[in-house]
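The complex appears here minus one protein chain, its other protein chains still in place.
Order of writing sets the chain letters: A and B. Residues in each chain are counted from 1.
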Amino acid sequence: MSLLDVKQISHTYKTNSMFKPHHERTVLNNISFSIDEGSCFAILGSSGAGKSTIGKIILGIEKPTQGSVQFMGHDLYTIDKKLKHQLRRDLQVVFQDSYSSVNPRMTAEQIIAEPLKNYEKLSATEQKRSIIELLEHVGLSKNDLMKYPHEFSGGQLQRINIARALSLKPKLIVLDEPVSSLDMVNQTLILELLNNLKKELGLTYFFITHDIKAAHMLADQLGILEKGQLVEVFNNPSEFFTSVHPVVHQLRSAILAEHPSSRTIRSNKRP
Amino acid sequence: MQAIYVLVIILAMLPLLLQFRTPFEETKTESKPFSLKLVKENFLSAPNKQSLIQASTVMLTGAFVFGALNTSLPLYLVTEEIGAPVVYLLLQSIIVVASRYLFRKYILSDGKWHTNFMLIILSASIIGTSLLLFVTQVPWLLYVSAIFNGLVSAIVIGLVIGTIAGYIGGWFDYTLMRICDTVMAFPNLLLVIGLVGMSGPGLTQVVTALILVQWVYYARIFRGMVISLKAENYITAAQISGSSSWKIMKKHIVPNILPPLVVMGTLEMGWAIMNISSMSFLGLGVQAPTPEWGAMILEGKSFVRSNPELMLYPGLCIMLVVIIFNLLGESLSEHFGVKRRF
Partner (left out) sequence: MPAAKPVLEVNQLSVRTKTKTLIHPLEFTLQKGEILGLVGESGSGKTVTSMAIFQLLHKESMVIDGSIRLNGQELNGLPEKQMKTIRGKDIAFIMQNPMNAFTPVYTIGNQFVETIRAHIACSKKEALELATEALANVNLPHPKTLLSLYPFQLSGGMLQRVMIAFAACLHPKVIIADEPTTALDVHNQLQVLRHLEHIRATYGTSILLISHDLGVISEMADYVAVMQNGHLVEQANVFDLFDSPQHAYTKQLLDARPTLHMTPSTREVSYESS
């Protein structure tokens, strides 16, 4: 049995306005896939394709218009509150914008402590020790405990978000474009961190991104989302480069050159 | 009455107890010899708005101290010389300039006061004057304290109700907003007059009426802030961390609303003082011969042709205190980076 089973999810937004006719917008259309424990399922799609919506649906915070989400054998949207609260600790998230994901008035320690306080009954010293361990695990140190979000860079803050997500030792982490707002150097560093953590702790990821290179680094399975539909699912990510599907073809051609000699917009001849 | 002093002292001590998170060692210590140039640089330099905090804080302190030292001083100003207010203001300016120099150690490199220091000054001045008044039993500050406490109560009630309404939403929100609409449909001064008329005149009655009428405005404002705050990612992150609604409201929503609250409090204080004075002027609040400016204006009304200064000076005093609170509020809003939406 797979860890996460998404069955025929469709999601429509309705606008209820007094002045305009009722308008429906289908964001997701009949999406189905499943994720096994310990693997990373990457969803690749352009903006507006519905990536963030599917992330929220999987997290259990937005009920889909149709379809079901089975997490660890339970249907997320039909179970009672108590069970959902219990399952919640195994389903965590890292959002795209590191700054808006943290309360600007809380120190790093308080931010990471929040999930721990909700689920574990640790003494103050035990809690602090766990937090320091987590910080070191993500590449920060105990000197960062008392710092506020504005004292960190985007990359460091994202590490704190990852530490918070890891604090309850969850089974599945939804990564919603975790590196898209960082610069190139930090992107690679954070992706490497995520990869190492996955191998070390046996985590399962649902990785939402628009960057094929990032997806390639982490993914065991690759899904292509276009206009709300899952047009292709590759069980081997390298199939992405040989697929003849028109959407995939388009995505491939949009990848920028890695060296000027293979560039296409301008002349690739040396002057 | 003593209880009000105690309440004010306790409230003023809170910033002291909560604020020691950045140690003083971090401030830059400069010891330059005294020179007029230095004074000019410090007092007139940008960001000059910061000096308003000090100016208003010190002025308030001075006003309270002056009021405390001599109950009859306001009366003296009113009945005797024109020059006295001028001297008063001059003294205040000297205190401001001097403090900016004397305490230059606590000014950070970008011209701002070290937050802790500022709060300490504010707290110390409030505590000091309250203690002084407590000892001397002078009633003048009583009224300002009472007004202050009334305002704080109204804001707190508005905060609690507005936050719950904004966060929970649904029928609770809907019902509450209809109640607010109903109360707001009446001009608030009229409503206060009506309530005081029913209960009889007196300071307690006026302040109670103030609380009952004002909380709806604050509830509306806070509800709006909470709704826009709800959309922030960290609220979702907190929900995913398993925090209950109460916990989120307590730890995430309210602390982020506090800076606008503080700013609003200081600005609304001016309004509250004017309201109370208006009530006293109408004879519904404090009764003569207790030294309250509104009541003084009422008395002076009969002599407006022969001694117009009897009405003018209390009016000027009210204006002065209101301006000071406004300055304080504006500079606090600059300091906290709060945009004024109210």
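Simple rule for what comes next: a residue touches a chain if its C-beta (ideal position, glycine included) is under 8 Å from a C-beta of that chain, and two chains touch if they have at least 3 such contacts.
Here the structure is a predicted model, which means the values were calculated and not measured.
In the complete complex, the residue from A:83, A:146, A:201 or A:254 that touches the missing chain is A:254.
Residue A:266 is the one among A:82, A:121 or A:266 that touches the chain not shown. Mapped onto chain A, the interface with the missing chain covers residues 46-48, 153-154, 183-189, 191, 210-214, 216-217, 241, 249-266, 270-271.
We adopt the following convention: only the chains that are shown with their structure count from here on.
Chain A and chain B have Cα centroids separated by 46 Å. Chain B meets chain A in the complex at residues 232-234, 236-243, 247, 251-252, 255-256. Put simply, chain A touches chain B in their complex at residues 59, 61, 85, 88-89, 91-93, 95, 97, 100-106, 114-115, 118-119, 161, 164.
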